[in-house]
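Shown next, in C-alpha cells, is the structure this report addresses.
Of the protein chains in this complex, all but one are displayed in their positions.
Order of writing sets the chain letters: A and B. Residues in each chain are counted from 1.
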Amino acid sequence: MATLIEHSSILIIAVPLLIAFLTPLIGMASKKARNAVVIVGLSFVAFLVFALARDVILNGIHTYTLGATSPSLTIPEGAMMPIRIILEVDGVSVFMGIVVAIVSLVAVVYSLSSMKGETGQNRFYTLLLLMVAGAFGMVFTGDLFNLFVFLEITSISGAALVAFKTRFADSQEGGFKYIVVSAVASLMVLFAISLLYAQYNLLNIGALAAAMQYTMLDRIALVILIAAFAMKLGGVPMHMWLSDTYSVAPVSITVLLITVSQASMYALMRIGFILYGVTLDLAVVGWIIIAIGILSMFIGVTMAVRQTDITRLIAYNCVCESGFMLVGFGVGLAVLGNHTALRTYGTTAISGAIFHMINHALFEGLLFLVAGAIFYRIGTRDLNRMGGLGHTMKFTAAFFLLGALASSGLPPFNGFASKILIYESVYQFNPVLTIIGILVSIITLAVFVKAFFSAFTGAVLPKYEDIKEVPKTMIAAMTIFAVIIIIFGLFPGLIVDWIVRPATDALVDQASYINTIMGAIP
Amino acid sequence: MTLIAESGYEFWNPIIWLITFAVVMVIVYFFRKRGVEKYKKGEDQTKIFLCGEEVPGAEQRQVRGGNVYWGFFETLKEYYDGIVRLHTGIVNDYVVWFVAVMAISAIILLIVKLVG
Partner (left out) sequence: MIETLIRNFPLVAAVVLMGIGLYILIFKRNLIKIVMGITILSSSVNLFLVTLGYRTGGIAPIYTDAPEGLMVLPVVQALTLTNIVIAVATSALILSLVIRIYRHTGSLDSKKSRRMKG
C-alpha cells in the first residue's frame, strides 16, 4: 500500500491513458466489457486520488520525479537545479484531483444511457479518458511546459467531444469555436513560458519561483498568462465562446468541460500565488482579477436571464459563478503581502473560492445533467416549447429544484456555505463587492425560477403526454451529485476543515512549495 | 459545531436543520390528511374555472419561457440592446477581446511600474 501511494500520482495520470487506448480493442469484442472496464478503471483512479489526498493532507507535499532512481530525488547529485519533469502534489492539487475524479465517474455513469444508440462509442470513451488524463495532468504537474502539454491534450480531446454528434450543425460550430479559442490561448501560454525560460533557463515552477526577479519581461509574461487563462476559464469579456460550446455538447461532456475550466483557474492561481508570489504588484494584479470577476458576475447573470435555450442559460450561469471564484481569489491575492489582513480575511476569501470550485462543479453539473435528461426525452432545448414536464418526470424536476436552490446560495445547500465565506471576507476588503455579489445571487434565483417554471410546471401539453421518466443510470448519476450537494450543505465545517483549509494553506505557502523541490538549501 | 466563518456571530447545527425538516414534513402531512378524499376526478369538480368562460387548451394556456420577466427587460432596454449587440458570435471578435484585455492589462502594469 505504501508503494502504491508513493507511485499514485503517476498512476492517476497513466491509468486513464492506458484504458483510453485499450477501449477500442475491448469494444470490438463486447460493449458491456468496455463499459465495465471504463467504470472499474475510473473507480480505481478515484480510490487512488482519495488515498493520495489523505497522504498529502497528513504528511505534506508529495513529489514524483519522472525518470529518477527514487521518486523524491528532485535534484540529482552534483546539480544545482531540477532537471527532470516533476509532479508536485500539494493540498490544492489534490483538491482539484478529487473534483475531477468525482465528476468523471458521474459523467461516465450518465453517458452509459445518454449515449445509447450513437455510433462510434469506442472513440467517445477513448476521448473522454484522454480528457480526464489531461485534466489530472494539469492539476498534478509541477513543471510549466508539462502544464502546457496537458492543457493542449485536454483542449483537443474536448473539442473533438463537443462536436461528437455530427448530425447537428451547431455542435460542429461549437467545437470549432472551442478549438480556435483554446489554440490561441495555449499558443500565447507557450510564448509566455518561453519568455520565462529565456530569462531563467528553468521550467520547474518551484525553481522558477525561487529565482524570480520581477523584470519587465516577467511582467509581459504575467499579462499574457493572466489573459490566456482567463479566456480559458470564461472570464468576461472573453466568455462568449462558453455559451456556444457548453450548450451544444453532449451533456456528460459539458460536465467535464466545467472541470477543465476549473483546472484553468487552478493554473491561473498557481501562477499568481506560487510562481510569482509576493514579488508581484499585488494590489494591481489583484484588482485586475477582481475587475474581471465583477464583470463576469454581472454580465453573466444578466445575459442568463434573457436566454430561451435551457443549456445556454445554465452556461451563462457558469460564467457568473466563475466570477465569484475570481473575486475570492483576487481579494486573496491583493492582500497576500499584508500579514494581518491575510490572516483576518485573506485566507477566508481563498477558502471560499476554493470551496466554491467544488460546489460549482457539483451544482452546475447537476443542472446540466437535468437539462440533458429533458433533451433526451423531448428532443428540444427551447424553453418556449416546453411545459408541464413535472407531472411525469418527478425525479428530474426535484433534482433541478435542488440544483437551482444550491446555485443561488440558499441554505442548507452547499452554495450557501461557499458564498457566505466569500461574502464575509470580501466585505472586509471592500463592501461594494459583497453588495454586487448578493444582488447577482438574487438574479441567479430569478434565472432558475424562470427555467423551472417554463419546463416543469403548468398543464401537460398534448404532444408530451406520453413522456416517461429518464433511464435509471441517468437518475443514478444525478443522485450521486444530489447526495454530495446535500452532505456538503449540511456539514460544511467538516469539509472545510478536511480538504479546503489544507488547500488554502498550500496556496499561500510559497516557501514550502519551493523547499520541497530545491531541498531546503539556505 | 461545524462553523465555517470566523466572525463569531453565527450558529449552524445540521441536526437542527434535519429536525426542522422533519417537523415541517409532519405539519404538511397533517394538512394533507385534513383534505377531502371523496371527489370525482375528471368531472366539473377538478376542472379549471375562468369565471364561466371557455378555458383554452393547454397549448394556448401555457405561459412560454420567453415571455417571463417582460417588465425587467423593458426597463433595462438600453443596457440589453448594447450588451446583446456586443455578443456577436463571430470567432474573430473573440480574439479581438483577448488582445484587448492583454493590451489594457499591459498598459495598466506599465503605468504602475513607471509611477511606483
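Observations on the structure shown:
As a working rule, contacts are C-beta pairs under 8 Å (C-beta built on N, C-alpha and C of every residue); 3 or more make two chains touch, one makes a residue touch a chain.
What you see is a predicted model; the values in this text were computed from it and never measured.
Interface note for the absent chain: among A:Thr308, A:Ser322 or A:Ser418, the touching residue is A:Thr308.
Checked against the full complex, the one of A:Asp55, A:Glu173 or A:Glu469 touching the unshown chain is A:Glu173. Summary of contacts with the chain left out: across A:Ile75, A:Val94, A:Ala163 or A:Val447, the touching residue is A:Ala163. Summarising the interface, chain A meets the missing chain with residues 145, 149, 152, 156, 159-160, 163, 166, 169-170, 172-173, 175-176, 179-180, 183-184, 186-187, 190-191, 194, 197-198, 203, 244, 303, 306-308. Although one chain is not shown, part of chain B still touches it, namely residues 84, 87-92, 95-96, 99.
As a working rule, only the chains that are shown with their structure count from here on.
Rounded to whole angstrom units, the spacing between the C-alpha centres of chain A and chain B is 23. Chain A contributes residues 176-177, 180-181, 184-185, 188, 216, 219-220, 222-224, 226-228, 230-231, 237-238, 240-241, 244, 281, 284-285, 288, 292, 299, 302-303, 305-306, 308, 348, 382-388, 411-412, 417, 420-421, 424, 446, 450-451, 453-455, 458-462, 490-494, 496 to its touches with chain B in the complex.
Interface residues of chain B, counted against chain A in their complex, comprise 1-7, 12, 14, 17-18, 57-59, 61-66, 68-69, 72-73, 76, 79-80, 83-84, 86-89, 91, 93-95, 97-98, 100-102, 105-106, 108-110, 112-113, 116.
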